[in-house]
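To keep things clear, I will list the structure first and then write my remarks on it.
Shown here: the complex without one of its protein chains, the others still in place.
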Amino acid sequence: MTLKPAIGLFWATAITMAAMSAIPAGRVLAQDKTVKIGAIFPLSGNAASAGVHAKAAIETAVDIINNAHPELGNLPLAKNAGLAGLGGAKVEVVFADNQGSPATGQNQALRLITEEKVVALTGAYQSGITLTASATAERYGIPFVNGESVAANLTERGFKWFFRVTPVAADFAEIYYEFLRDMKAAGAKTDSVALVHDNTEYGTSVSSVITSTFKAKGEAAPLDIAYAPNATDVQSQVLQLKEKKPDVVVMITYTSDAILFAKTMQALDYKPPMIIADDSGYSDPSFIKAVGKISQGAFNRSSWSVGPPGSTTALIAEMYKKKSGDEMDDTAARQMQGFFVLCDAIDRAGSTDPAKIQAALKETNLKADQLMMGYKGVKFDDKGQNILAAGFIIQLQDGENYVTVWPKASAAKTPVLPYKGW
Amino acid sequence: MGKAGDARERADRWRAHRCFRIHGGHGAKGAFAHPASLTMSIILVQVIVGGLLLGAVYALFSSGLTLVWGMMNIVNFAHGDFVMLGMYVAFVVYTLFGAGPLLGAPLAVLVLATLGVVVYFGLIRDIMKGPMLAQILGTFGLALLLRYSVFWWFGANFLSLPANIVGGTFVIMGLRIEASRLLAGVVALLVTWGLHLLLTRTSLGSKMLAVSEDATAAQLMGIRPDSMQAIAWAIAAGATGLAGALIATFFYIVPTVGETLGIVAFVTVSLGGFGSVPGALLAGLLIGVIESLSAYLIGAVYKDIVVYTLFLCFLWFRPQGLMGRS
Partner (left out) sequence: MRRLVWPAVALAAVVLYPLLLSSPFEQRLGALVLLYAIAASAWNIVGGYAGQVSVGHVVFFGCGAYAAMGAYAHFAWSPLSGIPIGVLVSVAIAAVVGVPTLRLSGHYFSMATIAVAELIRLIVTNTGYLGAAVGLSGPTVPRNIFDLSFISALPYYYLFLTVLGITLGITWWMANSRMGFYLRAIRDCERAARSLGAPASRIKLAAFMLSAGLTSVAGALYAMMFGFVDPESGLGILISVKILIMAALGGAGLLFGPLVGAVILVPLEEISNNLLGGQGAGLTFVLYGAIIVLIARFQPGGLLTLIQRLLKRRKPNPAPAVAAGASHAP
């Protein structure tokens, strides 16, 4: 073993690391005309697909805010370049990778707050990471606006600096219940429901809330088919469904498993009369590209709808597609909406003082036409939860694009039953 | 296959028990009235056949690993990522030439075998001299390097080959068998047989075995250990690339898929016995069937618990695996 190259390597590594650690400290601090916001997302690991899309969505939002976009109607901050309330200051987002780990998420939150001196944070996709990262923000008195994590406990901690814009599991359960009730009235059979879900905190929390909501409303308890995520094979679960023949199958799955389920259902020639997906996997553009054609007629829960050409949402979708290369999906749209809500509050606060931003957030009262999402509005209760969050049911009618089919008032097309598949 | 037979007996008892509960004992429950038990036995056979096919796939991507592990005592934490690379080669071949595994698989073998040689001379040869820890360290770093280089180039999106790239689904006596999985299963058998023949019947194979048993003695006999080990590594990597290209026909493709598959390969290889390619086949089939049956009978969240428990119990009673050397 030659010693010299090893010594050289050692010193090279040591010096490189010393140099690297010096760089952040040496960076130029934010100028007065820039508002720095931190964004923590999974930019590596299993959830990287969602995180990378989130990044593209937020970058699109930054472009909309920092430049004049009068064509985007009532969307706050679109008309002018920059934040009018701060004299045209530009928004700058510092992205951080949470690597799928609550510890890393928390460390990055700390770094963004203490080193990058961000005035607010957004993120972090995985509920467990949102939990730890927002705990740090709470300690330091920095507002944390979350657009997409659904775990119930996030707003049960008595935090004063945490705000959540997205609807949560209880809202989804209501949506499914009402939708099934309307479908039943229109003649579909919806007596037996099966919930196919993974045993992550997402899958278990959503499925248990749906079960308890349905039972509370007097419906039969749904059949529960749980599985471990990132499965290598889902044949047994599909065979169980084939055997039990439920009228409605609700899929609460992430992308990888959603793709596997679609393929396996085709292989085993299983077509439930109705499939409702709980966003997530079935909304991922990768899912549509990979197995959209064999999942025609799948319903999905979404608060995002592209809308007619030329509408604000369609224009936003175009801008997003230019940046990311993919169609806008519900999760990325919710993250983008959360970011807009945050920036709107900063604008109204007219200051980068976290306390003023917090106060502005508390007073948020956005109307439906000021949003890109289909919420009824944005207004936070004293737990930090948006009480006007709402959703639609969309359907993958041609295997390529989702169209809104429910509620009737917002529907672009009527629901098509039964599930076509391929 | 004693173990599979036991599993089948247990399954039959379970089936009888369930039929009793649903038809006889306590009456059918509401919306889920149960069809005739004949359908159920077809479903059970479907589960087992599916498990065998799944297990064959496990064996396919584990055969390369058992080769290097047994011959060179290398713990390769980057194995799953070699499979992933094979999958991406198949994807690139499809994107560029529109061709399926007929072109994708041989190219994957070629690309991965080349990579195997590069990795051997670049890293493995040096860490082999070190303790097992150095191998874990080095191959772990390699895994990250490979995984995230692919991530950097291809992005984080889930990719997929078109569903019908290898025919559709055969229906035989009510059983549904995907052509792509059947192809992978058949190739698994061929690869196992081929590697076994290579090791036991060819002079190259006996040279490789000689080097693995005692490198110094082999050197004294005129065999170059370096070349043999590089060849072994190339063959193993090639087999892994082949596995990846075939799996890509029915599985999704993403940079992190190596994590999921890697640990399955580890369990398969150790159950089968390090170094035994037929052992890996047997172990793979066993694990596939046990997994599918427990998922169907007990619940999919418990299937891995069953596999790991059985695996541990097995190791505790037979520490050299199914067909490993004592």
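To keep things simple, chains are lettered A and B as they appear, and every chain counts its residues starting from 1.
Keep in mind that, in the parts below, a residue touches a chain if its C-beta (ideal position, glycine included) is under 8 Å from a C-beta of that chain, and two chains touch if they have at least 3 such contacts.
Remember, it's a predicted structure, so these values are computed and weren't measured experimentally.
S.K.: Of B:58, B:77, B:94 or B:233, which residue touches the hidden chain?
M.R.: The single option touching the absent chain is B:77.
S.K.: So one chain is hidden, and I want to know which residue out of B:98, B:162 or B:319 touches that hidden chain in the complete assembly.
M.R.: Within the whole complex, the residue contacting the unshown chain is B:319.
S.K.: Who touches the missing chain here, A:35, A:151 or A:333?
M.R.: If we include the chain that is not displayed, A:151 is the one touching it.
S.K.: Of A:138, A:182, A:243 or A:318, which sits in contact with the chain we cannot see?
M.R.: Touching the chain that is not displayed is residue A:138.
S.K.: Out of B:69, B:233 or B:296, which is the one that touches the chain we can't see?
M.R.: Selected residue, touching the omitted chain: B:69.
S.K.: Give me the subunit A residues in contact with the hidden chain, please.
M.R.: So the residues of subunit A touching the unseen chain are 1, 3, 5-7, 9-10, 13, 17, 20-21, 23-25, 41, 43-44, 48, 51-52, 55, 94-97, 99-104, 106-108, 110-111, 114-115, 127-128, 131-132, 135, 138-140, 151, 153, 157-159, 199-201, 203-205, 228.
S.K.: Quickly run down the residues of subunit B that touch the omitted chain.
M.R.: With respect to the unshown chain, the touching residues of subunit B are 69, 73, 75, 77, 122-123, 126-127, 129-134, 136-138, 140-149, 151-152, 156, 255, 263, 266-267, 270, 274, 301-302, 304-305, 308-309, 311-312, 315-316, 319-321.
One rule holds in what follows: only the chains that are shown with their structure count from here on.
S.K.: Once you find the CA centre of subunit A and the CA centre of subunit B, what distance in Å lies between them?
M.R.: 34
S.K.: Would you tell me which residues of subunit A are touching subunit B in their complex?
M.R.: 44-46, 48-49, 51-52, 191-192, 199, 220, 223, 225-228, 230-237, 239-240, 242-247, 255-256, 259-260, 263, 266-269, 284-287, 289-291, 293-294, 326
S.K.: Help me check something: in the complex, which residues belonging to subunit B touch subunit A?
M.R.: Touch residues, subunit B against subunit A: 30-32, 35, 39-40, 43, 46-47, 50, 54, 148, 151, 155-160, 163, 169, 176, 178, 250-252, 254-256, 259-261, 264, 291-292, 295-296, 299-301, 303-304.
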